[in-house]
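Let's turn to chain A:
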Amino acid sequence: MSIELIGFIIVAAAALVLALMMVLSPEIVHSALYFAGVLIAIAVLFFLMNAVYVGIIQILIYVGAVVVLILFGIMLTRRNILLG
Partner candidate 1 sequence: MSLPSWEAWTCVWGSRIGDTLNYLYSIPHSIATAILSFLHINLPQLNYLLTWVIASIILLVVVMVNVIILIYVERKELGRFMDRRGPFVVGPAGFFQNFADAFKFLIKEMILPENADGLGFNSTLVIVVASSMLIMAVVPQAPDFYYTNTDLGLLLAFAIFAIEPFAVVIAGWASNNKYSLLGGFRSTAQMMSYEVPMLITVLSVVVLAGTFNFTQIVNYQASHVWFVVPLIIGFIVFLISIVAEIERIPFDTPDAEAELVHGWMTEYAGIKFALFQLTSYVRSFAGAAIMVLIFLGGWTGPILPPILWFYIKVYAVFTLFVWMRASLPRVRIDQVLNLGWRSLLPLSLVNMLIAAFLKIYGGVFHL
Partner candidate 2 sequence: MADPTPTIVAPKGDKDYSYLVSPSTVQEQEIIASLKSKFPEVEVKLKQKGRLECVKFPREKLVEFCTYLRDSLDFEHVTCVAGNDLKRAWEVIYHISSYKHRCMIQIRTELPREDPSVDTISQLWGGADWHERETYDMYGITFNNHPKLERVLTPEGTDFFPFRKDFKLLDHWKIDWENKGKRPKPEPMVSTDTRFGDGNG
């Protein structure tokens, strides 16, 4: 088993677990946090597949913009933002 395969398995498993946690999380902001994790893991998978440009754009657009947009969406549409 080569070290690349180990790397791939770890990252892919992380992506899957994070995706599951994203779906199952009761707190919606946590879901967004996990979602960002999923996207970063996928970017790492792109790096592993030698698609560096796609990986970088994945981080720049999805983590840098889409997640923030989702978070703003969550926080601007909920009645009670703060927890206490």
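Here is the rule we go by: a residue touches a chain if its C-beta (ideal position, glycine included) is under 8 Å from a C-beta of that chain, and two chains touch if they have at least 3 such contacts; residues count from 1.
A quick word on the picks: all candidates are chains of the complex that A comes from, given by their letters.
Here the structure is a predicted model, which is why all the values come from computation and not from measurement.
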All of 1 or 2 belong to the same complex as chain A; which of them touches it? 1
Seen from chain A, its contact residues with candidate 1 in the complex are 2-5, 8, 27, 29-30, 32-33, 36, 40, 47-50, 52-53, 56-57, 59-60, 63-65, 67-68, 71-72, 75, 81-84
